[in-house]
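Quick one: this structure, given as C-alpha cells, is what I'll be asking you about.
A single protein chain has been removed from this complex, and every other one stays in its place.
To keep things simple, chains are lettered A, B and C as they appear, and every chain counts its residues starting from 1.
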Amino acid sequence: MTTYMNDPDALGHFGSFGGRFVPEALMPACLELEEAFRDAWADPTFLDEYHDLLREFGGRPTPVTYCDRLSQNLGIELFLKREDLAHTGSHKINNVIGQALLTKRMGKSRIIAETGAGQHGVASATAAAKLGLECTVYMGELDTQRQALNVFRMELLGATVRPVTSGSKTLKDAVNEAMREWVTCVDTTHYCLGSVMGPHPFPWMVREFQSILGREAASQLDERGVGTPDMVVACVGGGSNAAGLFAGFANSTARLIGVEAAGGSAIGIGSPGVLHGMRSMLIQSDVGQIEEAHSISAGLDYPGIGPEHAFLADIARAEYYSASDDEVLDALQLLSRLEGIIPALETAHALAWVFREAGKLIPSGSTVLVNLSGRGDKDVAQVLDILRSQS
Amino acid sequence: MTTYMNDPDALGHFGSFGGRFVPEALMPACLELEEAFRDAWADPTFLDEYHDLLREFGGRPTPVTYCDRLSQNLGIELFLKREDLAHTGSHKINNVIGQALLTKRMGKSRIIAETGAGQHGVASATAAAKLGLECTVYMGELDTQRQALNVFRMELLGATVRPVTSGSKTLKDAVNEAMREWVTCVDTTHYCLGSVMGPHPFPWMVREFQSILGREAASQLDERGVGTPDMVVACVGGGSNAAGLFAGFANSTARLIGVEAAGGSAIGIGSPGVLHGMRSMLIQSDVGQIEEAHSISAGLDYPGIGPEHAFLADIARAEYYSASDDEVLDALQLLSRLEGIIPALETAHALAWVFREAGKLIPSGSTVLVNLSGRGDKDVAQVLDILRSQS
Amino acid sequence: MTSLDVELRSVRDGGRKALVPYFVAGLSDDWPDHVRAAVHAGADAVEIGIPFSDPMMDGVVIQEAADIALRRGTTLLSILDELSTLDVGVPLVAMTYYNLFHHLGLERSAGALRAAGISGTIVPDLPIEELGSWQSACNDQDVACVLMVAPSTPLERVERVNSLSQGFVYASARMAVTGAASDGGHAADVVQRVRLSGDKPVYVGIGITTPKQAETAAGFADGVIVGTALVQRLLGGEGAAGVEAFVGELRRAIDAA
Partner (left out) sequence: MTSLDVELRSVRDGGRKALVPYFVAGLSDDWPDHVRAAVHAGADAVEIGIPFSDPMMDGVVIQEAADIALRRGTTLLSILDELSTLDVGVPLVAMTYYNLFHHLGLERSAGALRAAGISGTIVPDLPIEELGSWQSACNDQDVACVLMVAPSTPLERVERVNSLSQGFVYASARMAVTGAASDGGHAADVVQRVRLSGDKPVYVGIGITTPKQAETAAGFADGVIVGTALVQRLLGGEGAAGVEAFVGELRRAIDAA
C-alpha cells in the first residue's frame, strides 16, 4: 500500500524536490541538525519536554470548532482547527518550541530567525525568552516599517530585530540574510526557520513539529464521531500549517487542499527551481531570477513553497488552488460576522476557497476541516485601511 | 465551619454590599435575569452547552504555566493561569458566553454591553456573532478614539458601537449609558455586563461564570502535585477575573490577593457608596460625586469594585493592594523578556505586586498563582508610545 | 401620613390637577428665581433636581444641565442652603441619586432636607427592596418618599410600590430615561394599574414635553411632571420669564383638561 508524507530520502528529497542546496560552510550545521533532530525525535525525554511545553506554555491542544451558522449557509459541515488559540496567535509556536528545545540540546545558546509580517519572529522571540536563548530576527526593512508594532513586540520579548536592506527588503531577503549570518555563527547559533522550506532537514523537521496539529485534529474529529473529513484545507505560504494539517490525514481518504495567494502561487504559476537551500516550485522570471510574490497577507508573500508540497502536487496526493485578495477580504469578514472569529489574512485564503467552492468543487454535504492557522488581530489595522479606502 | 464566596442573600447582598439599586423600570428585568440564571445554572443541559462552547469555541481549559526563570529570580514558585490563551485574549469570554446563552434562554435576541478599552466589547460581539444575537456596544467617545482598532474589531464581528458623549466619556459613562438604553429595550435585550458589578444578580452571576477559571486552576495545580498555592493573585478592575480565581481557592488555605491600579484603588482610597446598581467601595469626592479613576490600563480605569470584593476585604478573607503605573510597565517588560508572555497592562498589576513583594509580603519559597487575565497585544502600541516618550 | 401627602391630597381634593415642574438646582446663579417664576405661573409643587455625576435615569438634556451645575461647584448642601431662604409656598421635592444621601448619611441628609424646607424625595435608583432605612430616616423628619411605577412593573409590584409611596405615585409614562418624547407613551395604562391598588394621587412624568401632552395626561392622572422641556429652555438661554411663560402655558393646558 502506498503511504504518504513519509520521511524524505537520506539527502532530504521528496521525489525530485527538497535536498540541501547550501554553501559548504553550512553543510556541517545542516548535518548536525539532522542528526540532532533524528535523535531527539526518537527520544522520549525530548518528546515529553516538547509536548509538556506545548501543553503548559503553548496552549495545546487547541480545540476544533464547529461552525453552525456557516455550515448552514454553505450546505457543508465546516470545522475549524483553532491554531489562533495557540500562544502568540498562530501555529508558528509548535515549530519554534521544537527548534528552541533542539537548540539547547545541541548546546547552542542563540537562535536567529527570519520573519515577514512578524508572526514567526514573535514566536521565535517568545520561545527564546522562555528557554533563555538569545534571539536575533531578520526582517525586511520595508516589513519593519509596515509592522512596527511587531518589531516592538519582539524587542519586548528580548530579541534583537535586524532590518534587512538588500533586495526587495521583504521576507525572501530576510531569509537570504539570515542564511548569510548563520554562516558566521553556526557554532553557537541555530537558524530557526519558520516554515517547511529551506535545506534538509528543515522541511521535514518543521513538518514533524507541526504535525501535532493535524494529528490532534484527526483524533478530535474521531472523538466527536465525525470521523474522517472529506476535505482538509489550509492556506500555504511556505506551507508549514498545511503540512502539519495534512500530516494528520495523508493516509486517510480525506482530500488535501492547499490554498495559495493568487499573487504568490508557486504551484499555480511557478516552475521548478532552487532557492533558499531547496529544490521546489518557485515564481521566477523566464531567465531564472526569483520574483517577488504579491499578496494582501505578508505571511503568504513568498515566491516559493515547501518542497514536500511540490511533491504532493506532483503525485496528485494534494491539490493546490489560490484565492484572490478580494475574496480573502470577504472571507475574513464573513467568518468574523457569522462565527465570531477574526482570522488572519493568511488563514482567510483557505476560508475564501471553501466559501467560493462550496457546492462546486466541494460537493454539498461534505465535511470540511479548515486549519484556522492564526488570528487576525495583527491584520485588523491593515484591513481597516483597505476597507476604508474602498468605501 | 465558615465558608467563603457563598451565594449572596435573597436581595443580592454580600454582607452590607451589593443589592440592587436600579430604576423601577429595570427591576423586572433584574428579577427575570436572576430567576433565569438560577434556573439555568441548575440545569445540566445549560451547563453542558456552556462548557461545550467554552471548550470547543473558547479554548478552555487554559493551561497553568510554571515560570522557571522568574521563579528562580524571585525566590518563589510562580505559576500563571493562562487566560490570555482564551478566545479573544482574556477571561472575558467565560462571562459573555454564559450571558449570551442565557439571553437565548430568556427568549431575547439582542445584547448590549459597555466597554472601556474594548476587551469586553470584543468578547460580547464575539459571543453574539457565534450565537446569532444582535449586539450593541456602548463605549466612551474618548475610548473609541483611543481604541479605534477595537471599535473596528467589534464592527467586523457584526456589532454596532455607540460612542458615549456624556460625563467623562469613558467606561463609567458607558455603563450609565448602557443602563439608560437597557431601560428602553428590556423586552428584547439583555444587558451583558462585563464584570462582577452592577445590580444583583450580575456580581454573583458573573462570578459564577468566571469561577471556571479558578476551579480549573485549583485542579490543575493539584494534578501537578503542587497542591494549594500559598497565594493566588489577580488584578482588579471591576474584579471579575479576581472573583473567578478566588472562587477556586476561597475555601482553601491560600491567601487571596487583589491588586488594583494605584489611581483606581476603590478599596485603598475609596469609601462605601452606591453606583451602577450596587453598594460597594467607590472613589468619590467628599460630597459624594463619583470621581474618575486614573490608570495606565483602560480596563482598571473604574472608580468602583465589585461588591463581593468589598465584602471580602471587609471580613479580611481577601487582601487588596495596588501597583503604580511605573511598576506595571516594568512588570510587563520583565514577564515578556524572561517568560515569553506579553501580559495585558491590567494583568501586569498583579505581576507588579508579586515582583515588588517577593521576599517581603510574599515569604521566600511561597507558591504563588497569578491569574494571567489577558494578553498584551492590545496594549503594545500604548506601551511603545510611553517607553519612547520616556527615553 | 407626611405633610406632603396632606398637601397633595388637598390639591387633588380641591379638584385641581397638579403641575410639577423640575429644575436642575445650581444650573445658574439665578436658579431660585426660576423656581419662583414657576410657582408664580401656577406650579403646585416643584421638583428640585440635585446634580449627581452619574445620573443613570436622565437623558442628555438633564445630564448636560447637571454637568454645568456640578462644574459651578454645586453640592447637595449648597443647594439646601440656598433653598432654606426660598419660601415659595408650595411643596418642594428633591430628586437625586442615592449616593449623595448615602454619602452624607441618611439621618443627616433627611434632617438637612427638612431644614431646607423640602418635604419629599424621589430617588430613582432606590427600589422598594432597598428603601427601608432611607424611608425611616425621611419619615422621622416628615419627608416623604415618592416612588415610581414603570410600564414594566408587574401588578403585584405596583401594589407594593403603591402602598409604600408617599405624597404621590410617580407613574413613568414610558420605558425610557428623562427626555423629550413625541407621544404620551403608556401613561394611561400605568396610571390605571396604579389606581387598582390604592387611592394615592398619581402623577405622570418622563417624556411629558408639550402642553398638549400635559393636557392629555391630566385627563387621567392627578398631576403631571415636566422636566426636560423646561430644562431645555433654560439651557437655550431663556430665564425666569421663559419659565413663567412655559409653565403658564402648561397650567392653562392642564386646567383645560
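As a convention for this text, a contact is a pair of C-beta atoms (placed from the backbone, for glycine too) under 8 Å apart; a residue touches a chain by one contact, two chains touch by 3 or more.
Everything numeric in this text was worked out from a predicted model, so none of it was measured.
Asker: In the intact complex, which of the presented chains make contact with the chain not displayed?
Answerer: A
Asker: Touching the left-out chain: which of A:R69, A:K172, A:R255 or A:R375?
Answerer: A:K172
Asker: So which of A:L101, A:I290 or A:A352 would be touching the chain we can't see?
Answerer: For the chain that is not drawn, the touching residue is A:I290.
Asker: Just to verify: which one of A:V183, A:L361 or A:L384 makes contact with the chain not shown?
Answerer: A:V183
Asker: Give the residue, chosen from A:L53, A:A117, A:L275 or A:L329, that touches the chain omitted from the document.
Answerer: Candidates A:L53, A:A117, A:L275 or A:L329; residue touching the omitted chain: A:L275.
Asker: So which of A:M27, A:L47 or A:I315 would be touching the chain we can't see?
Answerer: Considering the complete complex, A:M27 is the one touching the chain left out.
Asker: Applying the definition given at the start, please give the residues of subunit A touching the unseen chain.
Answerer: 11, 19-29, 166-167, 172-173, 176, 179-180, 183-186, 271-277, 279, 282, 284, 287-291
Definition applied: only the chains that are shown with their structure count from here on.
Asker: Which chains lie in contact with each of subunit A and subunit B?
Answerer: In this structure, no chain contacts subunit B and also subunit A.
Asker: So which chain is the furthest away from subunit A, centre to centre on CA atoms?
Answerer: C
Asker: I'd like to verify one number: the distance from the centre of subunit B to the centre of subunit C, where each centre is the average of its C-alpha atoms, in whole angstrom.
Answerer: Their C-alpha centroids are separated by 37 Å.
Asker: Between subunit A and subunit C, what is the gap in Å from one C-alpha centre to the other?
Answerer: Here the centre of subunit C sits 66 Å away from the centre of subunit A.
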